[in-house]
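Note that this complex is displayed minus one protein chain, with the remaining chains in position.
The letters A and B name the chains in turn, as written, and every chain counts its residues from 1.
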Amino acid sequence: MTLADYPYKDIIHRCFRCGYCKFPTNWTDVNNCPAYARFRMESYSCGGRLWLIRAWLNNEIEWTDHLAEIVYSCVACKNCAEKCPLRFSDDIVDMIVAARGEMIESGSVPSAVKEFLENIQQQGNPYGNARTKRGEWAEGTGIKPYDGQEFLYYVGCVGSYDTRAKETSKALGEVLLKAGVSFGVLGNEENCDGNEVSKLGERGLFQLLAEENIQQFKDLGVKRIVTLSPHSYNAIKNDYPMFGGGFEVYHYTQLLRDLIKGGSLDVSRGLNARVTYHDPCFLGRWNGEYDVPREVLTAIPGIELVEMERNREGALCCGGGGGNFYTDFLGGSENSPARIRIREAYDTGASIVAVACPNCMTMLEDAVKAEDFEGRLEIRDISEIVGEACMVRGTE
Amino acid sequence: MFELRFDERKCVACRTGNCLAKCQYMDIDRDTAKAEMVKIFNGEDSFVLHDCVTCYACEEYCEMGNHPFYLIVERQEEMDIPPLPRPLIKRGVQIGIPFRGEPEIKEVKEPVLSMGVFSELANLVQGRLFEGISFISTDPRKMFHFFCQLMYLHYARTSVIKERLPKTIETIAKHNVKEVIFLHDECYGTFASYAPAVGIEVPFKPIHLFEYLYNRLKELKDEIKPLNLKVAYQRPCSSRLSPDKLHFVEDIFNLIGADSVKREYTGENALCCAGTIIGQRRKGSRQRAADVQRRNIEDMINAGAQVCVFNCPACWDTLASLVSEKGIKPLFMSDLCRLAIGEKPEGWG
Partner (left out) sequence: MESIYKSLVEIVGEEHVSTRPEELYVYSYDLGTTEPQRPDYAVAPKTTGEVQQIVKLANREKIPVVPLGGGLSLAGLAVPLRGGIALDLKRMDRIIEVNERARYVVVECGVSQGQLVSYLERHHPNLYHSEPGAPPQATIAGNIAIHGQGDLAQVYGFNSDMVNGLEVVLPTGEVCKIGSCSISPHWFTLHPLPDLGLFLGWSGTTGIITRLSLRLYPSKKIRDVEQFAVEDEELVPEVVHRITHTEMAEDIVAFSQAIPPFANELHTINIFMTADSEKELEFKKGLIWDDTLGDYIEKGDGGFVNLSPEMKFELARRPQISKTSDWKKGGGFEYVGAIMPVETYPECYRRGVEISTRHDIPYTVLGRIIGRSHAMMFSWTYAFNRADPESIRHARKALHESDDLALELGGTIWKPGVYGQKIVMEKIDPNTLQLMKKVKQLLDPNGIMNPGNWEVS
C-alpha cells in the first residue's frame, strides 16, 4: 500500500513532532503518552509513530516486526489528540488505526494481535475462552437473562472472563438489583462489542461484530443499554450508529449517579476511606465524562476524594487500551504506564484507587503487585464501592 | 456611491439640540449643540469631532431621526480626525478581511439565525429556546463573510462599511431567506438602521434577538418559573440604533420574573462598556474609560443587582470579569431566559 491510497495522505505529513502530545494538560510530566513513557525513544512518541507511518507508506523504510510493534504500541488513550495544538489533531488516533488496517490487510501484524483477533472471531472474546462460560459470572446472583426489561446490561469480554473483573460485573449487577432497576443480561449469547478490534484496525471484523450485535439487540427489542466497560460504551454509543444501531447507551456510573440522587439507591452506610479516582480513557478523553463518576464517589459519606496530579483530560492511561491488556506491549518494566500510575496514586496518600473500567482494573491490580503495594493500596471498581456503601453481598 | 441621507433642514428646525445636549461624554448646552451641528454638517472643524467617544447614543437622542452620529463619523473620516490612533484603525480594518476561503452556503429552513462574527459562541444559542432554528455563520474560519461591518463606526471608517456591507448582504441573501434573526445587536442595527440610512438595500427582514426570545418565551409560558433575581442590564452602544426594540428588555424581565433594579444609568442614560474608549487618541482616554466603567458598576452595586445581563459579546469581554470581581454574576440574556425555563447554561451554578 502506498501513501497515495492512505486515507489520511493529506494530513500525515503535517505533524511537526513538536511533542505536545507527550504531556498532560498541566505539563507535570513529559510521560503522558503511555508508549513513550514505557520506552522513552522518539520512535514511540506519537509524532515519531506518525513520521514512521508516513515513511513506511512512502517506501522510505520497510515493514519490520519492530515497526509493527511501534505502530501497535499505541493504546488509543487519546492524550495526543487532546494536546496537539494543530487542526488535524482529531484525526491522530484514526491515522494510526488506518495504518494498522493496512498492516492487517497485508497480513503483517504482531502475533499477539493476530491471536487476539482470531480468538474474537472464533470465540467472541480475546482470551479464546469458551462461549459457554461467558455467562458464568452471574451464577447465584439472581440476575435474569434479557427478556424485554428496560435495560440491557452489557458486560463485555473482560468483565465476563477476567477473574478479578468478574467480581465487578457481579457487584454492579447486585447494585442494580438492589436499586430495583429493570434489566437483563445476554449471558452466553453476548458477543464482543468490538471496540478493541476497531482500534486494532480490523475494520471488517468490527463491522461484522457491530452488525451482528445490532441485529441481536433489535431482535430482542433492546432500547436502552447500560455498560460495565467504557470501551463497550464507546463502541455502541459512537460507532454502532453508522451500522444502523441507534440505542440509548449509558455507562453504569451515569445510571448510579441518577439512582443515588433520585433516592433509589441508599448509600448512607458510607465508606471511610481516602479514595483517588483514575479516569478511564474511553469514558474521559473519548467521551468527555469526567464529572459523573466523581459525583457518585462524593455522594458516599466518609469518602475523602483526592486527585492525582494528572487527572481528567490530563490523566495517564493505565495502558490497557488497544488490546494491550492482552497483547501487553507496554509491560515488563517499572516504566510501564500502569506502574507509573500506581506510584502516582500512592503518592496521594489514598488507600483505594477507584476505577470505572474492567481493563483499568486488571492493569492497575497487576501494577499494585509489581510495585509491592499489596496491603497498602487497593483497586476497587466504583460498582464495588457503591455496593459496599449500600450493603449488597459480594463486595469483598 | 452610497450617501448618508442626512437632512440639514431637520437640524436647523430642531429645537432641542438633544443629540449633543444629552451627550454623556461632552458637556454641551443647547445653543452650543445647535451651533456645533451646523459646523459639522457644513464640513467645518468642531471640537465635537475631536472629543466624541463614538458611543452611538446621539442616534437615539436625535428627535428628528437625522443620524447625527453617522454624520459625525463620516466627517471624522473626511477631515482626517480619527478617534483612534491610525495603527489601530489599520488593524481593525484588516481584522475584517476573510482569508480562509469562501463560505459554504447551506440549505436552511426558517427560522434562521446568523451568528455574525460570533461563530464561536454556540453556547449562547443552546436549548429549547433555539429548537428548530437553522444557524448560519457557524464556522469561525469563514465568519468574516457574515460580518456586518458596523464596528467601523468606532474607527471612523464608514467607507469600509459601504464597501464591504453589500457583499455581506449578498452572502446572507444567498441562503434564500425572508427573515433573519441576528445574534448580535449590532448586526440588527446595521440592517435596520444603518443600511437604510445610506441607501443600501436589504433583501431580508432583520429580527431582533430579544424580540425572538420574548415570543419564544411566550410559547413556553407554562414552563417558566419566576427567577426572582435582581438584574441590571448592560445596554450596548448598538442598542441606540434600535430604541424601538428596547422595551423587549423589560418585557422579557417581567415575563421571567427577573427584578430589574432601579438604576441611574439605564435606558437613555445607560453607560456604554467603554471598550472602545480605552485606546482612543484623546488624552486621558484610559482613565476616562476606567471611570465610566467604575461608575457603571457602582451604579449596579448600589441598585442591588445580583446579575448583570449582557446583550453584546464585546461588552462582555470588557466588563464581565470586572462585574464578577465585584460579586455580580455576568450572564447573557439568552442564558438568563434558559434559566427561567429550567435549563442550566454553561458555567452557571
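Annotations
To be clear about the criterion, a residue touches a chain if its C-beta (ideal position, glycine included) is under 8 Å from a C-beta of that chain, and two chains touch if they have at least 3 such contacts.
Nothing here was measured: the structure is a model prediction, and the numbers come from that model.
When the whole complex is considered, the residue among B:D7, B:E170 or B:D317 that touches the unshown chain is B:D317. Checked against the full complex, the candidates A:F39, A:Y72 or A:F116 give a single residue touching the omitted chain, namely A:F39.
By the touch criterion stated above, the residues of chain A touching the omitted chain are 13-20, 22-23, 26-30, 39-43, 48, 51-52, 55, 60-62, 64, 66-67, 70, 85-88, 309, 333. Along chain B, the points of touch with the absent chain fall at residues 82, 84-88, 90-92, 94-95, 97, 99, 275-276, 278-279, 281-283, 285-287, 317-318, 320-321.
Note that in this section only the chains that are shown with their structure count from here on.
Note: centroid distance chain A to chain B, computed from Cα atoms, is 49 Å.
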